[in-house]
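Starting off with a structure, shown below.
Apart from one protein chain that is not included, each protein chain of the complex appears where it belongs.
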Amino acid sequence: MEFTREIYWNVGHGFTTLAPMYGLLLVALVVLARGCLKRLKVYRLGKPLDRTDQRGERVKNLLDNVFLQTQVYRVPGPGTAHSLFFWSFFILAIGTALIVAQADFTDLFFGVKFLKGTFYKLFSITLDLAGLLAIAMLGGLLVRRYLLRPEGLITKPDDALMHGLLLAILITGFVIEGARMAVTEMGTPLAPWSPVGLMTAHLLGGLGEGALRTLHAGLWWFHLLLALAFIAVIPFTKFRHILTTSANSFLSDLGPTGKLTTINLEDETIEKFGASGLTDLRWKDIFDADACTVCKRCQDRCPAFATGKPLSPMRVVNQIGEIAFTQPEANLIDTVDRDAIWACTTCFACQDICPASIEHVGKIIEMRRNLVLMEGEFPGEEVMTAMEQTEVNGNPLGMGYASRGDWAESLGIKTLAEDSEVDVLYFVGCYASFDKRNIAVAKSFVKLCQAAGIKVGILGKEEKCCGEPMRKMGNEYLYQTLAMETVETIKGYGVKKIVTTCPHCFNTLAKDYRDFDFDIPVEHHAVFLEQLINTGKLRIKTDAFSCTYHDSCYLGRHNNLYEAPRNLIQSAGGKLTEMAQNRDQAFCCSAGGGRIMAEENIGDRINVKRVRMAVSTGAEQLVSNCPFCLTMFEDGVKGADVEAQLRPKDLAEILAERLVD
Amino acid sequence: MKTLLVAEFREGKLRVKYSQLIAFAKGLPTEASMFLVGSPNDLPQFDGTLYLADVGKYGEYNPSVHKQLLLDVIAKEQPDLIVFHHSSYGWDLAPRIAVALKAAQISEVVAIEDGVPVVPVCNAKLRRKITSKTAQTILTLQAGAFGMDEDPVGAPTVVPVDTEARGKVECHGYEAAKIEGVDLTKSEVIVSAGRGVGNPENIAIVQALAKALGGEYGGSRPVVDAGWVDHDRQVGTTGRTVTPKLYVACGISGAIQHLAGMKKSEFIVAINTDKDAPIGEVADVFVVADLKQFLPVLTEKLKAL
Partner (left out) sequence: MKILICIKQVPDMESKFKINADGKWYDRTDLAWRMNEYDEYAVEQAVRLKEQVGEVDLTVLCIGPDQVKETMKKALAMGCDRGVHIADNDSHTREPIEIAAMVADFAKDKNFDIIFTGMQSQDRGSAQVGVMVAELLGLPAITTIVAFTFENGTVQVKRELEGGGKALVSAAIPVVLTCQLGLNTPRYPTLPNIMKAKKKELLTLAVPDLSGIGACQETAACYFPERKGSGIVLEGELPEMADKLIHLLKEKTGVLA
């Protein structure tokens, strides 16, 4: 026999079928187009932004995310289900397209048929299995949403519509196939190539040919209507993510990771700073709401959300969408709520995990900019005081600037003012300069450099805060003032290389300062020290110790530096027991986003939560390489009452203790 | 040398700190008289001339009228020194006299060294000696800087004073400070929290030490203003002046207003990370440590005694 089938069997060939079919398709497409255009109008309420540069990379991201489902896969459970469902449905769509291509074009006009023979056999079995897999995966997702009910997952009528419509399309598809096969293919060698259809045909076995034909025709048109309905409702339901989420992969922020938009403060025509209303946001911020599928992966990883603060990154994104489509005049900040806005630590866990390329952090920072720059408002008086102290003394701690270099007395290093011929400028940072616990880290680092024969210089009282906490809190003006001064001071000394012991300083000098024509190479001490050990300039002995390692947000997610610190721990003899949440899944210490300056008054303490995670590894030392993390963990071990069990330590201290004499 | 002491009257009562003015005068080779806008029913224990204006007529706070009354007395008495308290009354009235007499005013005197007044400057981190070049000199004395060990005795010779002057400022009465049952002036042991505690949660550490020592806890002005400690526990010139047997200052730098409130304590322990903090001047023992770490250790050992 011929391995093929009669397309339009029983439904009718020619005009009586094609006309209504294409007519309805046209209607569906018009509804789709109008729906999309309406939404496009709302996106345009936002400010312009060019996201069409670097097309090659953007297209690659699109293909990766859509066809390889890369970001979706990062959460294996539901990620696998969605990916398999997507691929199956995609295969079915291709299959349908091939049928249309033959039936309505190549065969109709040119008499060419390709759905035959071996190709058709493979075609048939592929589609059948795809359909079955789609139903299975969809069933699984349905069970997850409606029976297992994961915490925090929001379910709306929209979801029921989506599950229902898709299941109906898939199931009617098989019933149609079954009815057809029951009449035309039973007992033929072709039948096993549509196994699911065959099974359905057996189930329909009792019906006579007349009934089967009626069932088939009826369901065929019904199936068509469902499919066209699916197309038509795309813009009006979460189905829109097929278009929006895919588009977002193309439109995503190409980095550098975490870089905020820089306000041009020279532009005297700007009268408003930050975002308090919808039209202050960029169109992308409104579009992000449409790309969001409310998967809650961001919320699940948010340290603020996990400890009872009213911040959910997902909700912020959705609230913007709600306002955009229902109340565009609403005040953004009142809607999102100040406590939520201030709670963010810019740890980037949300944006890092998001499968929809949504930019959560920038939106929050824009609202903070509005509060600080337009209203002079801060999360608390202590933050305003820290800002003022930074203006007066160049550090948020309120310490006299003239004693910034005092920690280095009698260490045998000089300030650049005294001697600018150095191998490396050690940009110390505010905490390592003034805070007793962190001064120990600075001293350890200098000791290591000296042992490696590196000539280190510091700025001493000429060093000011790099401005990072101020920038993240929304005070763009103070940040830019500090940044420009720092750039001028450092450039003035002809510095060739900079090393910091603070990831925030590192990140800011390496990325943010590019806006000010600053391109002096900057390294974080973990990378710098690893290099020194690898090249043999620094020798440390292996002295065993048990530890766990905390990936600080600004080294990890912001800069992808996960291995260098681990290599150093290994060189030092550390037996490292990882916390469950490590590397890109690390849980923030709470001090980022400028929150090192603020008090934590709502919910549980984030740092205590992280310390408990460290304690549960059984390790004796909690190793980090950030002054904020170290400060938070020293406070956290007291708060969790585990001082006897767990010692917070910086990597530099561990290495310095192991110097080969 | 003649000295005119300016005593104060408030909320219907003579302010008993006048004894500090007398103690100051006793330290000088001088003949002292006193000026007071007050009541004949509440006179200071003072053996000397008291120029008394009727507070019922002239009011407790009526700067330009008090100024005129005082100037009239000065014109009569011709004192070399006019001495006020460095207080909300004194620093309000004294400069008016200084301008009228074109005389030097030296504010917040804490000591006289070789006949030269010494005042604190820059949050009490420094001292300054100031010599007057005018025939008459006005001084305001820091609260608690001068004092007597016994209560003053004596009966003044009252000379009434009056004036036709009228004031432009009206006083409508007083609003009481919120008192809630703790009277630190009666405590024998006080442990005080300063800005160094860092946040309100750490007040508990200070309280714990106070309890372990069998005393009360207090606070310096900044922590009271921040709401971490109630106002009735504030130690300092606008709070309470205390004289306990033991005063432990935790994370308190020793701003002059605070020092003034507690430096008459018998034994003072300061706990501070800053070795140069001015509290060191009055401390009998200075523990260089972070109170957040030291206090719990100390409290545990005290409990174990």
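The chains carry the letters A and B, assigned in the order they are written, with residues numbered from 1 in each.
By our rule, contacts are C-beta pairs under 8 Å (C-beta built on N, C-alpha and C of every residue); 3 or more make two chains touch, one makes a residue touch a chain.
A quick note: this is a predicted structure, and the numbers were derived from the prediction, not measured.
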item	value
Touching residue (missing chain; options A:64, A:209, A:388 or A:563)	A:388
Candidates A:220, A:273 or A:554 - the one touching the absent chain	A:273
Identified contact with the non-displayed chain, of B:34, B:83 or B:269	B:269
For chain B, residues in touch with the removed chain	10-11, 60-61, 63-64, 86-88, 91-92, 94-96, 98-100, 102-108, 116, 119-134, 140, 143, 167-178, 188-189, 213-214, 221, 225, 231-232, 234, 237-240, 245-246, 266-267, 269, 275-276, 278, 280-289, 293-294, 297-298, 301-302, 305
Residues in chain A touching the chain absent from view	265, 268, 271, 273, 372-378, 381, 384, 387-388, 392-394, 398-403, 461, 476-477
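Going forward, only the chains that are shown with their structure count from here on.
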item	value
CA centroid of chain A to CA centroid of chain B, Å	60
Contact set on chain B toward chain A in their complex	199, 273, 290
In the complex with chain B, residue positions of chain A that touch it	436, 599
